[in-house]
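Missing here is one protein chain; the remaining ones are kept as they sit in the complex.
Think of it as A and B in the order they're written, each chain with its own count starting at 1.
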Amino acid sequence: MTAVSDRASEILGLHPATGTSVTERERLRSIRRTAVILGLLCAGFAAAYLLWDVKGSWSYALDLRSRQLASLVVVGAAVGASSLVFQTIAGSRILTPGVMGFDSLYVLIQTVIVSVLGPSALQLMGVPERFILNTALLAGFGLLLFRWLFRAHSRNLFVLVLVGIVVGSFFTSLATFASRMLSPDDYLTLQTVLFASFTTVDVQLLGVTAAVAVLGMAALVPLLRRLDVVDLGKDAATGLGLDYHRIVTITLVVVTVLVATSTALVGPMLFLGLLVANLARQIVPTHRHTVLVPVAGAVGVLATVGGQFLVTHVFALNTTLSVVVNLVGGLYFLYLLLKAVRL
Amino acid sequence: MNVLATGGRTSLWVSLGAVVLAVGAYLSLAVGVVPIPLSDMLSPDERQWMLLSQVRIPRLVAVLLSGAALAVAGLIMQRVTQNSFVSPSTSGTVEAAVLGILVATLLVPGISLLGKMVVAIVVAVAGTMIFLQLLQRIRHRDPIVVALVGLMYGGVLSAITVFIAYQRDLLQLLEIWTTGSFSAVMSGQYEPLYAVLAVGVLGYVFADRFTVVGMGREFATNLGVSYLRILYTALIILSVMTAVVVVVVGAIPFLGLIVPNVVSMFMGDHVRRTLPVTALAGAGFVLLCDVIGRTVRFPYEIPVATIAGVLGAGVFVWLILRAARRPGATR
Partner (left out) sequence: MIDIKSVSHSYFDGAPKVLDDVAIDFPPGQVTALVGANGAGKSTLLSAMSRLLVPGSGQVLLDGVDVTKAAPTVVAKRMAVLRQDNRISARLSVVDLVRFGRFPYSSGRLRPECHEIVERALEYVDMTPMRDCFLDELSGGQRQRAFIAMVLAQDTDYILLDEPLNNLDMRHAAAIMQLLRRAADDLGRTVILVLHDINVAASYCDRIVAMRDGRVVIDGSPDEVMRAEVLSEVFGMQIPVHRVSGQLLAMHWAPLPAPALQAV
């Protein structure tokens, strides 16, 4: 047996320490190459975003733009990473937190808080406390919701997606309803409290969300290798000795936290995650989450920073990034459904 | 009427529906900043009559007509596509109509209501036709996937609309078109809605053919019904109904989806029998949403679309889960 083995390994060019064949090492090199290109592109767009066509005061422009850039980076990385791991635990390439109505839930929770506590109480609370309260509630409700959905209907993927989308629209309607229940004055206050303005970017909020996003992604690191196993499916993962439910629950919590950071900064972006996570899986054909998650984060940054740069500076369009992302993402989602390849 | 002749159960539902509708109609006339008690309703004084004839009665009529129209449009769409999870409001027809209004407003500034309506109808027909074409191309014939494709297609259309509206600073107008509300309805502004009555009668005439088409192309051909011609007739009828309502009062979400489904649960899928009941139920549903919208935050009004969005999405989720739980659907 060993003799055959040796001959085979000679043909395959197995590396004694890593056990990799020539083919595998080539694949690894191409992944590394892609990662480097991706990094360069991110850096390039970030620099361009900061420096392109500055008129008037440099210090003012740089200050504002660096804040915008920072929030775009947080949003892109958080959405990319969270969507990718969510796809893995959901076992599907078309399920992302955005598609499942996570973002809308965040808006709903904020509105309900305003309705219950009153806008003045919320303003008194200060940005970090408010964000942390929102995030904690989101994580709690999100966990309940998804436990229920996954347990009851895990057999039919499409039912899950459809319910998710409709639940998202339900949350949106409910949030509108709750906001209309406020007096017109309170409603105006809510609008200003609800979404941070992207054009100015509150430094305090940026600081808190960035810190939380970094913490969330750090919490993902020890999970990455286990997520490789989760990707094999529940039975296989259990068979390999993984505490499937614990990993999925922890991951869900991290995902909700990351979604909260991005939603707090720029509001709901329905299809950004879908677009980014699938692109990431396409450009690095590997199952390893140690590679996939950072790449998804980078693709996310590229999409937000590059997208925003192109939309505002190059094409000078009077529109928001989320409108463009929804358009492109919606078309891409349709394409996925129509092709129906390995959903 | 035929419906009443078909059996005790049907007539029971119809009469029950009529009673509920009458109570709702009374509430709709009576509720407002100036309440009108029942005793005055039959012999109103001059001020009350002004209010009734100029505002309250037009509003009631508009509510009933749009509710009935959207529900019937949904019913027809579901039957001819053989899929109970599609409807004009979840498969692009409404979004296309809104896009049509936007385009009309941009191209011909100061265009009349009728002009907007024509453009909206044309774009709605085109938009729905594209959806039917997409249906032919879907590899998964799973009804849930079809529903998803419809939602996404509508989402793409509305993203295009938002994109254009953003460019021209028309977001606020867009909000009015996409959020159906009866608060601005008054005498002299809602009359185009009567068009849906005519189209509705046409739909009733074609009802049996829709049922046959709903059994599939081979089945229809076997019975000597021209599949494509009836499909396109249905397409035009449902697009006209939808576009007219969207132009006059704005979009009302989920109505066309849930009402026909609930009616079909009790009465089956024979279009000639279910169409009148569906119309009544749709009218009743919108009436209910409108009365809630006017009372819950009195004296402010919550748009009908918001109430319908909350109620409708809830019922829709229940419908999906119910369908998924049925044996054979998931396992």
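Basically, a contact is a pair of C-beta atoms (placed from the backbone, for glycine too) under 8 Å apart; a residue touches a chain by one contact, two chains touch by 3 or more.
Source: prediction; values computed, not measured.
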Partners of the unshown chain among those that are drawn: A
Contact residue for the chain not shown (choose from A:L220, A:L242, A:A280 or A:V325): A:L242
Identified contact with the non-displayed chain, of A:L41, A:A61, A:V112 or A:L232: A:L232
Touch criterion as defined above, residue of A:P16, A:G56 or A:P184 at the omitted chain: A:P16
Positions on chain A where the hidden chain makes contact: 1, 4-5, 8-9, 12, 14, 16-19, 21, 23-24, 88, 91-93, 225-226, 228-229, 231-236, 238-243, 281, 285-287, 342
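Basically, only the chains that are shown with their structure count from here on.
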Separation of mean Cα positions, chain B and chain A [Å, integer]: 36
Chain B to chain A touching residues, read off their complex: 85, 134, 137-140, 142, 144-145, 147-149, 151-153, 155-156, 159-160, 162-163, 166-167, 169, 253, 296-297, 300, 302-303, 306-307, 309-310, 313-314, 316-317, 320-321, 324, 329-331
Of all residues in chain A, those that touch chain B in their complex: 152-153, 155-156, 158-159, 161-163, 165-167, 169-170, 172-174, 176-177, 180-181, 183-184, 270, 317-320, 323-324, 326-327, 330-331, 333-334, 337-340
